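The structure that follows is given in the form of structure tokens.
Only one protein chain is missing; all other protein chains are in place.
== subunit A ==
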Amino acid sequence: MTRSLLIFLGAFAAISMSYTALALIPSLQLSTIEPTPGTADYTFEEQRGRDIYVRDGCLYCHSQQVRPEGFGADIRRGWGSRPSFPGDYVYDDTHQLGSMRTGPDLHDIASRQPSRDWHLAHLYQPRSVSPGSVMPAYPYMFEVKSRSNVLPSDVTVPINPEYAPPEGKVVVAKDEAIYLYEYLMTLELQPLNEDGASQ
């Protein structure tokens, strides 16, 4: 056997073993997993909101995984009543587990902050509801309209006076902001027992 063939075979064996172990076996192991109770497939609007979440890279500051009691303080911080399980993610086609918490974890955001007005104001101007936040504002998901032009179907967003548009104007959420909110409301962890059954 020539030396270059030895290198080739050795290198190939090394990578195919780790690929099998770290990619294929977990896929098999989790392929039969049931969604945890309370986890449903996304509706059309929720999926569109999720696409916006992916598109604008929310993952780079917000993880979606609650760590168990005894490892980190996630549960004591109120970021979830239980740790995340693989069954929570079965409908997630682009995983958004994340590796960063410049902002808080969002896996249970719907439980602790369900208010639509809060979320829309937060997206329009994070510092209007969370002073000191470093989150970017997303004004392009909103429209600033004259009060007289607001349609009955428009969702207007109450904004803290310090950040509100000038007198006579109002902030109206575009569809993408509403879809994003609807996606965030799917992020809710139902309380479960240790073994993953409903309480």
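In this section, a residue touches a chain if its C-beta (ideal position, glycine included) is under 8 Å from a C-beta of that chain, and two chains touch if they have at least 3 such contacts; residues count from 1.
Here is the rule we use: contacts and distances are computed from a predicted model.
Student: For the complex's missing chain, which UniProt name, "Hydantoinase/oxoprolinase N-terminal domain-containing protein", "Cytochrome oxidase subunit I profile domain-containing protein", "Cupredoxin domain-containing protein" or "Ion-translocating oxidoreductase complex subunit D"?
Tutor: Matching the unshown chain against "Hydantoinase/oxoprolinase N-terminal domain-containing protein", "Cytochrome oxidase subunit I profile domain-containing protein", "Cupredoxin domain-containing protein" or "Ion-translocating oxidoreductase complex subunit D" yields "Cytochrome oxidase subunit I profile domain-containing protein".
Student: Touching the hidden chain in the full complex, which residues of subunit A are there? Just list them.
Tutor: 3-4, 7-8, 10-12, 14-19, 21-23, 26-27, 29-30, 53-61, 63, 65, 67-68, 71-73, 76-78, 83-86, 88-104, 125-127, 130-140
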